[in-house]
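Every protein chain of the complex appears in place save one, which is left out.
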Amino acid sequence: MSGIASILNTDLLVATIRLSTPITLAAIGATICERSGIVNIAMEGIMIIGAFFAAVAALFTGNPWIGLLAGVVAGGIFSLIHAVATITFHLDHVVSGAVMNILSFGIVRYLMVMIFGHPGTTDAIPVGLKAYQFAIPGLSKIPVLGPVFFNQTPIVYMSFVLVVLTLIFLKKTKTGLHLRAAGEHPLALETIGVSVYKMRYLGVFVSGLLSGLAGAYLSIENSVSFTEGMANGRGFIALAAMISGGWTAIGSFVAALFFGFADAFQVRMQVFKVLNIPSEIFIIFPYVATVLAVAGLVKKSRPPKADGVDFMIEKEGA
Amino acid sequence: MSKVTKITVVMLVISMVFAGLVFANGGSEAAPAAEKSKVIIGMATDVGGLGDKSFNDGSYQGLLDAKADFGIDARVVESKQQTDYVPNLSGLAEDGAQVVFAVGFLMGDALIEAAENHPDTSFAGIDIFVDPSKAPKNVEGLLFKEQESGYVAGVVAGLLTKQYASASDRLNDDNVVGMVLGMDIPPVERYQAGFYAGVKSVNPDCKVLSVVTGTFTDQAKGKEAALAMIEQGADIIFQIAGLTGLGAINAANEAGVAAIGVDVDQSAVAPDAVITSAVKGITRAVYLTIKADLEGTFEGGGNKVFGINEDTTGISSFNKWDSIVPGDVKAAVQKAIDDLKSGKVVAPASRKEAGYEG
Amino acid sequence: MGAKKEKRVVLETKHVKKQFPKVLANDDINMVLYEGEILSLLGENGAGKSTLMNVLYGLYKPTSGEILLEGEQVEFSSPKDAIRKGLGMVHQHFMLVDNLTVTENIILGSEPGKYDFIDYKTARKEVVSISEKYHLHVDPDEIIENLSVGVQQRVEILKALYRKARILILDEPTAVLTPQEVDELFEVVGRLREDGVSIIIITHKLEEVKAISDRVYILKRGKIVGERETSQVTKEDLANLMVGREVVLTVHKDEKEVSGEPILQLEDVVVRNQKGINALDGLSLDVRPGEIVGIAGVDGNGQSELEEALVGLLKLESGRILYKGEDIAVLDTKQRRGKGVASVPADRQKYGLVLPMKVSENMVLGFHDEKPFVKGINLALETIKTHSEKLVEEYDIRTPGVEVPAGNLSGGNQQKVILARELSSDPDFLLVAQPTRGLDVGAIEYIHSQILKMRDKNVGILLISLELEEIFSLSDRILVLYEGKIVKEFIPENTSDKEVGFYMTGGKKTAEERA
Partner (left out) sequence: MQITKLKPLFYTIIVLLALVGSVMYFASVFSGILLILAAAGLYFVYYGLTEGKGASKSLALSFLKSLLIPVIGVVSALLIGGIIMGITGYNPVTAYKALFYGGLVKNWSVSVLNAAPLIFTGLSVAFAFKAGLFNIGAEGQYYVGAVVATFLGLHFNMPPLLSIPIIFLVAGLLAASYNYIPALLKVKTGAHEVITTMMFAQIARYLSSIFIRGMGGGSDGPHPYVTDPILKSNWLLKMKTIFPSANYRVHIGILIAIGMALFVQYILTRTKFGFEIRAVGQNKDAARGQGIKVGRNIFIALLFAGFLAGFSGVNQVLGLDHKLYENLNAGYGWDGISVALLASNNPIGVIFTSLLWGILAAGGQYMSRTVQTPNSIVEIIKGIILFLIVAKYIYIHIGHKFKNKKKEEREAVK
């Protein structure tokens, strides 16, 4: 039983951050998207797209930063399919999301075979973003918190910043205000002359960018090559995080950390065979948490009023 | 007729034409007008598929080697789901393949099924145990004594992690090594048991950790498992997890410790970190099987076990580490190999035998 | 009075016409609005008031005609233009985002601050300053959800003022307010006028017109049928202009002695709507077999709640519903129907029919699990088919067949389907709400005759209608529903639509207040 004690150390927290980063990114993306009124269950697919293009670009340019950019942009562009389908063509959001997921697998595998002659995994990129890990002087010396938050890799830092930015965007900016209004009471926004469609397109696009970034993290920062099935359900965990986080940036972040912790903990439980619980018990944790959240056991969890509600200006015609 | 129906009819016609065009001059031509003269050799991989930088690719390499030497027409197909196993195997046979390989433990039942239904084609299953008592005569299981590769690799790890830790700054004195497992299937277990035994044989008080990730495709999980063990002082990580393992090697590389690859020489993944790889000569086994069949010496109905005596199991060259690894270690490796060959040492094939509860 | 100032026209419409696919909502509207006056737009529901305002506000485009603002012609492509030109509108259904603060709602769309950042300090200051200027007291940091309807309306007004509105349109501003809140609203409006803001109030309540407006246009069926200086007009005249019935279809209903125990009795029923207001506020009435009791009243005075309470979709806060002497308030819809309570809902498409389902299926909706339409768990499709074919015949419903979706039928025929379904269950009590809304004369006549037939079959009928002439031509007794109460009972023979309209529009109430 001394095992338990030795699990609980700084490394566990570092691992927690490492595992939660992609979830955090996708989750805050989803938050923005759903706050604008578009339900997005396609994060899984977008992540895969992002991871793939990031790896490929990094591989052929030899520059991970270009890879990063490629991943983010690819995610953004791919997400626009969802935007067009749901906003312009008024397709059911969940349906579109499901189709997006199916599509992404096909696209990536097809391109894999085209480019590398085989699916599975790409060759290792010459240099990954991990190489750019840097400790913030001073801060990183703080015991425990130092190594956890201030000695990290680029995208992890970005995720911290992005959480704050999302918070500011939603709370403090005009666009953020409009976006939230679009998800709560679209007509109110339209009647004061702000385009609901624009806001919703924005929401979907941003979530695409962030999910793409999450993918890039998986392929070119946390590892040095792309592998099919890399996302491995993280997109859905992100959804879970967003919901149990009550559709807020901070909430999503905390939930993501929580889920990351559960995963890190689970691996370490195995390393020292302390009490033999099937790892699955920990893996399903996020999903159970989400069910509890929507069951209303989590107070704050209130979806945007017009989340998933189609908006048609023509309707106001008569 | 209403506009709608008109359009429908038109579309139907189009689709008919389309179909017609597709079936024009008979579907049977759908099979490629491949070089009929050449012998066709087929290979079906399981869901993992090619590009695993491990045993699927290894097997494929064997096919390519044979192609190079015997000028065969090599065909490979990946399965998308388990319902595809049988049709792909029998399909290859029906396409006229002379030998059909099933790559992967999970295709075992499908292999037998396909073999039973195509008695004129030779079938071979990599990592598949064929029960001689009821298996048809045209199917052969290609098994490997992974435990032997594991054992030799274990010797390397056991010595380097403690006695010769000074050899590289990637090694420490904590006397801990770790293993990252994919799904806990027999070949994986054999590697694990062998490795454990190997380590203990030269370094009895070494702490050997291992984590089952339960997947062959999730790099992040493999990385996490490796790091978790590195935190505990492990300075050599042995990956037995396919693509998941790439994450483990990557983790070792980043964490500044060493790793040991699996199945094929994986030093390319991270030249600085990968000391060596515990290889099982899949490539060679495939090649030999094809050769045998072409020479008409293919005998099925049982298993061919490739071990150290066939020079198909063992470890790859040290590559970048060649200069680092001390001569004594290399000597010990040679000794271990000799002992295994002479049968002086028998590497355990399961955790039970190894007495490892990991 | 503001109107006494030198009259500068701020807004004018010329021959404005708005044609919707089915209805002509506005026809040749010519109206002017002077600076600093309060103009009322009086009219029944569907008279086209709201449409006209939405045209002014740029939500709809007029089919023809022009709008002049400060003398110059304008074309609003979206509300944004209208807002920029100084128009403000308070919609009947508030355009407020529930989970945002008062300040955020007010500044939404025209936030202060550099770049994309909202300068909440300034925003808050401005909000506070206007709200003080006009004595519209609100807590700028409160979340809308936590505010009463009255305060929310204040926020809406502030929203307009914040955008420097010089013309303010209030759509049914008092519909959702309590009396006190109404008084406060009037004060505010008065102050705005003093400040030179021109105001248009859309309403159908005479008292409001008299209470605050300087001038009033009366709309009827999309046309302006009159313009008056409020000071020079009596409520009676207004009521007449508004509901005045031109000669329409005459229904010959033979005299008939209604006697015996009431089949339905409501005893001071209280029902709360989702806004938490008592929509029915101690309402009592009774209906006797073989009589038609007409509920006259302007929309939004509790009609829909009365309907839902009777059918069993809304539960009572207090009071009893006695049917054949038994309290059915505790029963659910199914059970009530079982006891012979039938109803023709006002919103036939929402509550009456499942449009995508077949006519035949709609014919048995609700009876589908009763003999003879069901055998065991199976629907007796043949029986249902023949049954509905019979009804289609009987109620001459124009339909290509009983197998087509009800959605394909015209409004009139849809209504006939409902009628057929409800009447064929030969009920003892029938609730009919808005039976002829939006139907053509032929259908109206037919439906009226059917209702009377039921009356002759000694069915107790409660008729809720916004069409006063309908009430008059059908009812044996007329009850005036006003703000959730029955304020007056009439016998059609001994009253005039003027008088009833007077009560409908709350004239009585204010009369009492004066006394």
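Quick notes on this one:
Labels for the chains are A, B and C, by order of writing; each one numbers its residues from 1.
The rule we apply is simple: contacts are C-beta pairs under 8 Å (C-beta built on N, C-alpha and C of every residue); 3 or more make two chains touch, one makes a residue touch a chain.
Since we're looking at a predicted model, the values are computed, not measured.
Taking every chain of the complex into account, the chain not shown here touches A, B, C. In the complete assembly, the contact with the undisplayed chain comes from A:101, out of A:79, A:101 or A:122.
The chain omitted from view is touched by exactly one of C:369, C:440, C:456 or C:489, namely C:369.
Hidden from this view is one chain, which touches chain B at 1-2, 4-5, 7-9, 11-12, 14-15, 18-19, 21-24, 27-32, 42, 47, 75, 77-84, 86-88, 91-92, 94-95, 106, 109, 113, 117, 183-186, 189, 212, 214-215, 351-352. Residues touching the missing chain, restricted to chain C, are 311-313, 332-337, 345, 350-357, 361, 365-366, 368-369, 374, 377-379, 381 (touch as defined at the top).
In the full complex, chain A makes contact with the omitted chain through residues 39, 41, 81, 85, 88-92, 94-96, 98-99, 101-103, 105-107, 109-110, 113-114, 119, 233, 236, 239-240, 243, 278, 280, 283-284, 287-288, 290-291, 294-296, 303.
The rule is short, and it goes like this: only the chains that are shown with their structure count from here on.
Taken chain by chain, the contacts run in an open path, each chain touching the next and the two ends left apart.
Of the two chain pairs examined here, A-B and A-C, the one linked by more C-beta pairs in contact is A-B. Per-chain CA centroids place chain B at a distance of 75 Å from chain C.
Averaged C-alpha coordinates put the centre of chain A at 33 Å from the centre of chain B.
Note on chain placement: the centre of chain A and the centre of chain C lie 47 Å apart, centres being C-alpha means. Residues 172-175, 177-178, 180-181, 184-185, 187-194, 302, 305, 316-318 of chain A are the ones touching chain C in the complex.
On chain C, the positions that touch chain A within their shared complex are 20-21, 59-60, 78-81, 83, 89, 91, 95-100, 104, 108-111, 113, 116-118, 120, 159. Per the touch definition, chain A reaches chain B in the complex via residues 6, 9, 11, 15, 18-19, 22, 112, 116, 118-121, 124, 130, 218, 222-225, 227-230, 232, 263-264, 267-268, 270-273, 279.
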